[in-house]
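Removed: one protein chain of the complex. Kept in place: all other protein chains.
Going by the order they are written in, the chains are A, B and C; count residues from 1 in each one.
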Amino acid sequence: MLFKFIMKKIVAWQNLNSSNHKIDNGLERQISNKLGENIEFIKKVLGGSNDIKIHEFIFGEEFEGAIIYIDGLVNNTEIRESILKPIVFNKKINKENEELSIKEIQKSIICSGDIKRSDMYSVLIDGCLAGATILLINGFRKGLVINTGSWEKRAITEPQTEPVVRGPREGFTEDLRTNTSLLRRRIKSPKFKMENMIIGRKTYTNICIAYIEGLAKPELIKTLRYRLNNLDVDSIIDSSYIEEYIEDYPLSIFATIGYSEKPDVVAAKILEGRVGIIVDGSPFVLTAPMLFVEGFQSSEDYYVRAVYASILRIMRFFAYFVAVYAVPLFIALTTFHQELLPTTFLFSIANAREGTPFPAFIEGLIMVISFEILREAGLRLPRPVGQAISIVGALIMGEAAVSAGIVGAPMVITVAIAAVAGFIIPDQTDSISILRIIMMVLATVLGGYGLAIGFLAVLIHLSILEPFGIPYFASIKFTRDKQDSFTRMPLWIMKDRPKELSATDVKRRDTYVPPDNKDD
Amino acid sequence: MSKKIKSFNFILIIFIALFLTGCWDNEELDTISIVTGVGIDAADTEGNIKLSLQVGKINQEKSTPQSAGGSDDSIILEIEEKSILTGTNELERQVTRALFMFHNQVIIFGKEQAKKEIKPYIETFIRQNDMRMETLVFISEGEAKDILDIKMEQDKISSFGITKMIEGIQRYDETYSIRVLDLVCMIMDEGTTPVLPILKIEGSDKSRLLLKGLAILDNEKYIGELNETETRGYTWIRGKFKNTFIEVDTEDGLAILNMSNIRYKLKPQIKGEDLIMDLEILGDVVFSEVQGFHNMTIEETTKIILEGAKEKINEEIEASLSKSKKLKTDFLGFGTEYHKRFPKVWEDVKEHWENIFPEISLITNIELNLIDTGKIRNSLDMKEGK
Amino acid sequence: MILDKRKISRTQFMFSVACFIQSSSLLTSFFTSITKQDSWIAVILGSIVSIPTLLIYSYIMKKFPDKNLIEINDMVFGPIIGKIFSIIYIWFFMTLSAINTKDLGEFVQKTILDNTPSIIIVGALLLLCSWTVRNGIEIVTRYSLLFTFIATTIVISTVFLTINQMEMDNFLPILQQPKMAYVRATHIISAIPFGELVVILMLNPNLDIEPKKRIKYLLYGFLIGGFTLLLVVFRDIAVLSKTIEIFLLPSYETLRLISVYSTLSRVEALFAISLIILMFFKISVLYYISVMGIAYLFKMKSYKPLVLSIGVIIIIYSFIVYPSIIAHMKSGSETAPFGWLVVESILPLITAIVAKIRKLPEQKKGMSS
Partner (left out) sequence: MRYVIIVFIIIAIVDLSPFSKKDKRKDFYITLMIMMIALALSSLYALDIKIPSPVVGLDNFIRNVLKIAYK
């Protein structure tokens, strides 16, 4: 009730101060045919910032023109070569037919691909700010926006977050065009569509939805487009903003929109019927919707032999189980069901925990939280220092705590095991730490029974989640998904695409004849 | 939007509900003391028992690596009460921590108490939820308390020592490992009288325990015990030997055989009026020690030794059979065999089984095949035979 | 009008039937005390006897593919008598869920948490079930494959673990019990574990299997469940031999005896977890059909508001259903089977016959949609 009230308030506030998408701060005016006037107006609007360059020149017998661009965003040689030189050295420009010559200039003289003709200040200025060059000619009512954008870009390097032993190593960069080109190089089919969109009143970041027509579900694309379109916020700095805004279950522990920094992973996901969202300025490309098993898959699974990949996959699930349940199980066993421990083991634990003042739950909490702090410290510090800090910290802290008798040795070991197990699945660390604490509370209150209840609650929560209408825990439901969830079947077995995800041509082509087929 | 909110305010409710609860069953490890052995002795006043509980002591100071691992000594708590439960509650008030019975390894009945009766106490052990059915049951020569009290060299806590000893012996024969479950089976079985192993304190400084034969408990009262050979006979008949040593002493020489891979068949037959049990024992024999047999060929020695071995086994079986006939209790389990094979006959024979039972004749045929004579072919002072 | 549109697929239906039977296989004390070492014969006889009832169910399911039990009653018997029959059914489902909750609450209280008030144990469980039921039963039936897998692996692994303690001649005095004992045990088995499949008539509209094929999957599930029950009873008799009749939870005792090299011992926690998961499945199914029954009875638009209140009723009902465990045992093994028999087989039989006489479904096609 209370919760609903708050949500209503938020939605109302958002609609209140959102004007229509385009900002009409006085730019929706036609340009005049006087060159001087136009330049004055643009100078007033863009202000005197030093990186705006206005260059006036004379061409033909007595034509006056001006080009306006932002230094650093444009490629100067291109401006010189493809715009200035052809115009200045061109002889046949004549004065009488004004409309013709502007079109003629656009079509024949300026040799650059992406040219737009417009007479509205807003289009011109938007283009200029996005890295294009504006050509204004005295006496003509329209100006040209020539795309000459090229700026310093980070080279394509190996992503830090997903190191891989085998398989392609190139990662996305911050520039939208490079990312789309990386994807385009991998999926060359004409059906691979990329829709562009501009969001953010202040940042104007352009976002691109990449999907394969006929493969991704039409409703999925429709809902995604709908949500992105009426997403009306000030700024989009990174793709995680988008993830927050369009996510189906903001409060759920498990992520329903996946992200990745490697083009081969994103390409594979798009080929399975998902939709990629590429945000300009962020190396992380979102793939919606994300299923539960994707959290446990790493790109390497598909490049390593099937058997080994399945073992890896099972180990990841087991590691997830250990990471979440190690500490709560320890608490439950030592405080509720001492009966289940073998006798000698129980005695050694009893000896170790004899002096410790705190009950098991508090002790566990101290250790888990201190571990989280150490892990975070390890991440935040620069690379070499971070590694040293977290290892040294853990060792000294653990040792000192045990010798001071604050924490029992077995608890330290359990927390260490749980922590290490948590490392194997990097992108589930958020759900692991939350679940671990919930399970610890349940273990202290209801012991083993509480853990069983917790386990079932997680199962139910997983099956309720349906991001974009696609069941989150699909691997239990459909045979095809089972082939690729807990274990990975060899590629030639996985004939059809994930059932719920892909809409039309479910069957993948029979690309490979299985070895036992003796028909050659 | 609304579907999401509904499912989430539901989760909030679950958490609120759970946080309301306290923690009832939460016993920290340092608030419990673990009972490792229970001893029940006869008390002088009628109806009472002397209950002694052996509790594993957890040492106070920090667990240095060597001292971890349950080698701390134990405390013996003693009380005289009407029943086990009242006894434990009483003791619990004296001890600072709650007594937990689920790690109990051993239940020992003093001889005098066994003479009185043990059934009601076994009953409590089955009814209690935290008593486990696999705890071992013994009868002690003297007082059960002394058995719990001794300090064995290897394991300070004697009940651990006993369990380890039984685990060791179990590799050879299983007569001595009687769990609560086996005892209850025997009690519920009309055909057999229960049998329990006897523990005796040995060794000069009273630090060693000896398993000295089996005690017979006819309707749960101690009426007699089996000495060494009778126990072996009992094990032969019940088929509880895994591998054992047979000592063959003939006038030509002495031989110790190691018998393994033993297979049993105990088949009751009814021929006309009298009941016959035929017992078949097959086993592989290995010469582990041969003395004497001066200048005899290998064939002769083996023949004599095998004859002697069969002789020895029959003698042991005869000893235990005669003991059971003398005591008029069928602890060898013939009654159950008949109950299983011939249920109808057993119905009408059941009541007066005591006087029918002694007439049963036991026919045993034993086959031992010699598979190996150890590393050397024949002993030093044998003649080179064929 | 169908309140819950989520569909249950073939395998899910098959494994939920199996799961349903398996969950009552872990509390086998009521018939093992009657036919001591011949309980496994009673299980076989029980399953044979309950096959006709399954045929009746599948006949009804074939006749009314997209109607659940309450609607069938209204159509077959007309509004008044139909309502009475439906009320009996709903009361039966509520009693079943109450008894099962009581079983689980007592098991957990007796073995694991003995001084936690039982309201908390049962409350936590029912809260979880109501959350599932609120989101539709398909949430749980989707996991039926996982639950059955867990249950069967535990049963099979415990069989292997106790193999060294099994003695085959514990079965020996076969068929020695009085004849009446066998009849009685078969009746109990066909009423308690197998008879409870009347539940599937309520899940009828949610199945997206063609009516003719439903019997196939029902029988498969029934076989898996029956086989696990047989295996459990077989293992208990072999290990516990004579003492099986005195224990209230024979399977629990067997699992406590497993000890392999003193490391892999004390595994009864496995048993407790599998019991809790299976009972959770069974209780949420029963809870779901009680709620659906009442919702359909009063022709309500949506069943969601009823869930919590009926949950509370079930909790209270589970405390008062039997005054004590002895009364539960006595009625469970003496009088209850007759009551269950009436509801589980006679009432559906009458419905089938009346439906046949009035040749109802054809008339339905002509008349309405």
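Note that in this section contacts are C-beta pairs under 8 Å (C-beta built on N, C-alpha and C of every residue); 3 or more make two chains touch, one makes a residue touch a chain.
Everything quoted here is computed from the prediction, not taken from an experiment.
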- Item | Selected from C:Ile81, C:Val260 or C:Ala327 as touching the chain missing from the view | C:Ala327
- Message: Touching residues of chain C against the unshown chain: what are they?
- Response: 91, 95, 99, 180, 184, 294, 298, 300-302, 304-310, 312-313, 315-317, 319-323, 327, 331, 333-336, 338-339
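Operating definition for what follows: only the chains that are shown with their structure count from here on.
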- Using only protein Cα atoms, the chain sitting most centrally is C
- Note on the structure: Chain-centre distance (mean CA atoms) for chain A and chain C, in whole Å, is 47
- Note on the structure: Chain centres from averaged Cα atoms put chain B and chain C apart, in whole Å, by 41
- For chain A and chain B, what's the span in angstrom between their mean Cα positions? 67
- What are the residue numbers in chain B that touch two or more other chains? 7, 11, 14, 18, 21, 25
- Note on the structure: Expected list for chain A, residues touching two or more other chains, is 336, 339, 446-447, 457, 464
- Task: Write out the stretch or stretches of chain B touching chain C in their complex.
- Result: 7, 10-11, 13-14, 17-18, 21, 24-25, 126, 129, 132-134, 167, 181, 184-185, 188-189, 339-341, 343
- Over in the complex, which chain C residues touch chain A? Could you list them? 9, 12, 108, 112-113, 116, 120-121, 124-125, 128, 131-132, 135, 139-140, 142-143, 145-146, 262-263, 265-266, 268-269, 272-273, 276-277, 280
- Note on the structure: Per the touch rule, the chain A residues reaching chain B in their complex are 1, 3-4, 7, 11, 248-251, 334-336, 338-339, 343-344, 346-356, 359-360, 403, 405, 409, 441-442, 444-447, 457, 461, 464
